[in-house]
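Every protein chain of the complex appears in place save one, which is left out.
By written order: A, B and C. Residues from 1 in each chain.
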Amino acid sequence: MIEERLRKDTQHEIKAVCVVHNETSTGMTSNIAAVRKAIDAAKHPALLLVDSVSGLGSADYEHDKWGADVTVSGSQKGLMLPPGIGFNALSPKAIEASKHSKIPKAYLAWDEILESNKTGYWPTTPSTNLMYGLHEAIDMMQTEGLDTIFARHQRLAEACRRAVAAWDLENQCLDPNAYSPVLTAIVVPEGMDADVLRKHALEKFNLSLGIGLGKLKGKIFRIGHLGDCNELSLMATLSGVEMSFGSIGYKPKASGVVVAQEHLK
Amino acid sequence: MIEERLRKDTQHEIKAVCVVHNETSTGMTSNIAAVRKAIDAAKHPALLLVDSVSGLGSADYEHDKWGADVTVSGSQKGLMLPPGIGFNALSPKAIEASKHSKIPKAYLAWDEILESNKTGYWPTTPSTNLMYGLHEAIDMMQTEGLDTIFARHQRLAEACRRAVAAWDLENQCLDPNAYSPVLTAIVVPEGMDADVLRKHALEKFNLSLGIGLGKLKGKIFRIGHLGDCNELSLMATLSGVEMSFGSIGYKPKASGVVVAQEHLK
Amino acid sequence: MIEERLRKDTQHEIKAVCVVHNETSTGMTSNIAAVRKAIDAAKHPALLLVDSVSGLGSADYEHDKWGADVTVSGSQKGLMLPPGIGFNALSPKAIEASKHSKIPKAYLAWDEILESNKTGYWPTTPSTNLMYGLHEAIDMMQTEGLDTIFARHQRLAEACRRAVAAWDLENQCLDPNAYSPVLTAIVVPEGMDADVLRKHALEKFNLSLGIGLGKLKGKIFRIGHLGDCNELSLMATLSGVEMSFGSIGYKPKASGVVVAQEHLK
Partner (left out) sequence: MIEERLRKDTQHEIKAVCVVHNETSTGMTSNIAAVRKAIDAAKHPALLLVDSVSGLGSADYEHDKWGADVTVSGSQKGLMLPPGIGFNALSPKAIEASKHSKIPKAYLAWDEILESNKTGYWPTTPSTNLMYGLHEAIDMMQTEGLDTIFARHQRLAEACRRAVAAWDLENQCLDPNAYSPVLTAIVVPEGMDADVLRKHALEKFNLSLGIGLGKLKGKIFRIGHLGDCNELSLMATLSGVEMSFGSIGYKPKASGVVVAQEHLK
C-alpha cells in the first residue's frame, strides 16, 4: 500500500513516511524493514521516520540495517529510566534534508546539537542526572545481553497472550506477526467497561493498568511487560487482573495465571 | 506446663521465662498473655522475657497489657527497615532487676542508655540514618493504622495457608491458634529436598524463599508475608513456588494461586 | 529606548519584546516592570516575553503584577532540582495570541497542555520523578519563606561582590541596580586567562566555576550563589578561587574571604 501510494506521487510531494515501531496504544509492531523496501521499490526519495519510543530496548530494532532515516526514542520505556530524555538517530540523508528544511525550529534543531555533541556537550542544559541513569541502564542491558532481553520480552508476552486466551478475551492485535513484546492490549466484552476494572485493580491491589486511548477508551485495558519486567512481576499483574474481573461482572473461562505459569515454568 | 514447672521451683532458682512471640523458623506464635498468667498463677517472681523481633508491627503485641518485663525487637521485620536497630521495652521490675544483675555488660547495659534517652541522646553513636527511616516507617504505619496492618497480615497469611492446602502440602504449624501472620513454613513431602526448590526459585525467578533452620533444613521452606507485603507480592511469591515444584518432582493437587485469589478477591 | 523604538513601529510589526530577568552569562538583572511601562507608554500591543530561567526562586519576580505575558523558567536553578522541567506562565493575552499564531508547533503548543492541565494531566508523558522533587522543593521554599530566600541571596551576593572588590577585580556588571543576586561574573585582568584559573580550581579543589560565554570566553569566570547556597558554601567557593589565583599569576590585593566574612558574620 505504501509502495503504491508513493509510486503515484510522481511530483514527490510526500516528504516522509512515518511509522511507529511499537504502537503503545494497541500492542502492535510494524515491520520497518518492509516499509523501507516499499519506499525503495517505489524509487521515492521520501525519508523514513520511525517512532521507537516504546520499542527501543525491548523489541529488536536496527536503525542502520533497516534503513531508517530518523528514529526517535525516549528514556522511559525499554531503557527503564524516568521520563526526560528523547533520542534521535539520524541518517546522513536526514541530516542533509534538515539543512534545507524551512520549518522554524530552535530547541529541536539538530545542527547545534550535532556540533556540540562532537565534544560530548550540548548547546543547552542537558538532563545530567538522567545521563548517569542512562549509563547505568546501558551497563545493565549489556550485562544481560540484548538477545537475552529480547527473548525475555517475547517469553513474557507469549505468557500474557496465553493468559488472555485462557480468560477467553480478545487481543486487540489480531495479527500474530504484529504481536508486541512490549505490551498486550486486551478487549473487554461488549457492554463491559475496562475503566471500571482498571479502577478496581488500582484501588484494591495498587495495580496500574494501561488505559484505552481515543476510541478504545473503556473498551480495552493494557498490560505492560517491558523493561525490567520478569516472570513474577507478570504473574502478579495477571493475578491482579484476574482478581478484578468480578468488578465488571466477568467470569473468565479459566485461570490465566495457571496457563501463563505452564508456559513460563 | 510453665505454671507447673514454676510451682516446683520453690527456691526461685529460675530467674526468667523466655518466650518467642513469633517464631520465624517454624511460623508459630505464642500466647504471651497466657504465659504471664501461668507465672502469676504460680506466684513466681521470674521475669517474662519476650522476643518479638519478627512479630512487632505485623502481629498484635501489647508489652504493658500482657505483662512482659522485657521485649526485644528489631528494625528489619514488621518495621520494614534495613537491619541495624534493636529495641528493648522494659518493665520497672526488669529495670530494678538489672540493677542487681552481676553479669558483666557494657554495650548492652541499660542504665547509661536510660539516662541518655531522657534527653533524646545515646551514650554511644546511634544508627542515625536508620532513625530517619524509623520515623518514616512509623508515619507509614500510623497512616495505614495498626488494626488495618494486622488485618492485612491475617488476610495474606490465610491466603497463603489456603494455597498450601491446595498444593496438598503440610503447614509446619499444626495448631490453628498458633498460625503466624508473619510467615508460613511449608513441609515438602518425605524424600524431597526443599533446598533444591529454593535454589530453583532463586535462579529461575529471582525469588528468595526462607531456608529450613537446624533440624528442619531441607525439610521445609518458608514464605514471608510481612511488612509491606500486599496481595500481588504474595501472588507473585506463590506463583514462583508453584512454577518451581517441578524441580523436586512434585505435582501439586491444585493451583495455590487460584485458591489464594479466591480468598483475596 | 524600548518605548522610543515601539513608538516608531506604527504598523505594529514588532510582535513581542523579549527580556531576560536574570542574565546568567553576565550576572545582570533587568527591570521587568520598567519594560512593561515602556510598552504601555508607547501604547504598543507587543507581548512582553520574559526569560526567568535562572531568576525564578532566587530573585523576586511577579509575573502578574509586573505585567509579563509569557514567563519561561526551568527546574534547575532557584528551584534546586535537576534539569528537566520547563515552566511557562501565560497571560490571557498571550493565550489569545497563541491561538492565531501560524508558526508550526507540536510539543511546544499550549492548547493541548492547557486542556490537559485542567484535570492535572499532560498530553504527553511528563517528568514524573521531577514532579515529586518539585513538590519537595516548593515545600522547602515555603518553609524558609520567599522573603527570607530573596534576602539570603542578596546577602550572599553582596558578600561575593565585596570579595571581588577585595581582590581588586572588576564585576562584569557595572550598574549596582542590575547586580544579580544569583551569580557574579568576574573579569580577570587583561592578558590573563580565566579558563586557566577555572581548570586549576576544578583539578585541585574539585570546584566548578562558571565559564565565560561567547565573547567573554577566557575573560571572565562566574560564581553562582543561588538555590540552597549558604554562607559556608560561598566561603568554600571564594576560598577555592583565592587559592587558584596563583595559576594565572594573579596576586589579589587582599583576602576576599576575610572581607566577605566581615559582611556575613
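Please note the rule applied: a residue touches a chain if its C-beta (ideal position, glycine included) is under 8 Å from a C-beta of that chain, and two chains touch if they have at least 3 such contacts.
Remember, it's a predicted structure, so these values are computed and weren't measured experimentally.
Within the entire complex, contacts from the absent chain reach the displayed chains B, C.
From the set C:V70, C:L130, C:C160 or C:L207, the residue in touch with the chain omitted from the display is C:L207, counting the whole complex. Interface note: of C:C18, C:I138 or C:V258, the residue touching the hidden chain in the full complex is C:V258. Interface with the hidden chain, as seen from chain C, comprises residues 204-207, 230-233, 235-237, 239-240, 242-244, 246, 255, 257-258, 261, 264-265.
Even with one chain removed from view, chain B keeps its contact list with that chain: residues 74, 76, 82-84, 103-104, 107-108, 125-130.
Keep in mind that, in the parts below, only the chains that are shown with their structure count from here on.
With chains as nodes and touching pairs as edges, the resulting graph is an open line.
Pairwise, the chains sharing the most contacting C-beta pairs are A-B.
Because chain A and chain C carry the same sequence, their contact can be compared by residue number, and over half of the numbers here are used by both. Chain B and chain C, compared by their mean Cα positions, are separated by 56 Å.
For this pair, chain A with chain C, the centres built from the Cα atoms lie 39 Å apart.
The multi-chain contact residues of chain C, meaning those touching 2 or more other chains, do not exist; every residue touches at most one other chain.
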